[in-house]
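Here the complex is missing a single protein chain, while all its other protein chains stay put.
Now for chain A:
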Amino acid sequence: MPLDTSTYSLALLRIDGRRWNDLRRLHAQIHTQDAADGSSYLEMGHTKVMCVVTGPAEPQAGQQKRGTGGGGQAGGQKDGASIVVNVVVAGFSSVDRKRRGRNDRRIQEMEITIQKALAANLHVHLFPHSTITVSLHVLSQDGSLLAALINATTLALIDAGIPMTDYITACTAGSTSSYAAGDDSADPLLDLNTQEEQELPYLTVATLGDSDKVAVLVCESRVQVSRLEGMLVVGVDGCRQMRRLLDGIVRQKGSKMIKEGAVQRSDMMAVSLED
């Protein structure tokens, strides 16, 4: 079903009633599963993903091959942990049931993108001869899938306590008119859903912490180069908003753990426990 983009200019409201720079509702939980070293659940609108992190652990015989396939840590067993990312897209996640095998190109590309971003961000040199396995499950998809996966991975890695430089937060940004319209004055949009993704050019951007350092940038659609800068600026700004939200969730969980007595309170903690 084609998306009617012509109404946007009338009220400056998108199809789901958001303004151009509104994120969808974000809901996230950390430590959703007791058996795993780290786990998280993240909802961005109707996109729902789960992440389970295992490790750093001794590499298993079967995993070693796949981990090196993604480049980055190839042969890096001696001086750092290798990172293995598995994405499983559930058959029931989209509106029409579609089964995607493990060898699906899109899924493999997402795996490699996440793996490379993590390899640069995590302090893997602290864990030689080991593997960090990140398995991601997509339960429901409605746009911004890669962004949701990256955000969920960040939360799960924080839960697992694996040292990293900073949060990697991701977000999508698009443009209000299609490539064919050739409209150079098109406004940028933040956080697209499936309908918008199918119709409009968009990119996924992930940044490191509060800085403007771009960790991941994926753009698979045709877009005029003049529009790219605007989209990128909006995307990076969205990542900053996302970081604030995720940080809030992590802090909330942390203060809850201290209140429950799961963690000893120490003088070194800079967490304010007022709320």
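In this text, a residue touches a chain if its C-beta (ideal position, glycine included) is under 8 Å from a C-beta of that chain, and two chains touch if they have at least 3 such contacts; residues count from 1.
Following the convention adopted for this analysis, contacts and distances are computed from a predicted model.
Novice: Name the absent chain as its UniProt record does, using one of the following: "Mini-chromosome maintenance complex-binding protein", "Exostosin-2", "tRNA (guanine(10)-N(2))-methyltransferase" or "Ribosomal RNA-processing protein 42".
Specialist: Its UniProt record gives the name "Ribosomal RNA-processing protein 42".
Novice: In the whole complex, not just what's shown, which of A:T54, A:S175 or A:N193 touches the removed chain?
Specialist: A:T54
Novice: Please give every residue of chain A in contact with the chain that is not shown.
Specialist: These residues of chain A touch the chain that is not shown: 33-36, 46, 48, 50, 52, 54, 60, 62-63, 86, 88, 90-93, 95-97, 99, 101-102, 133, 135, 137, 139-140.
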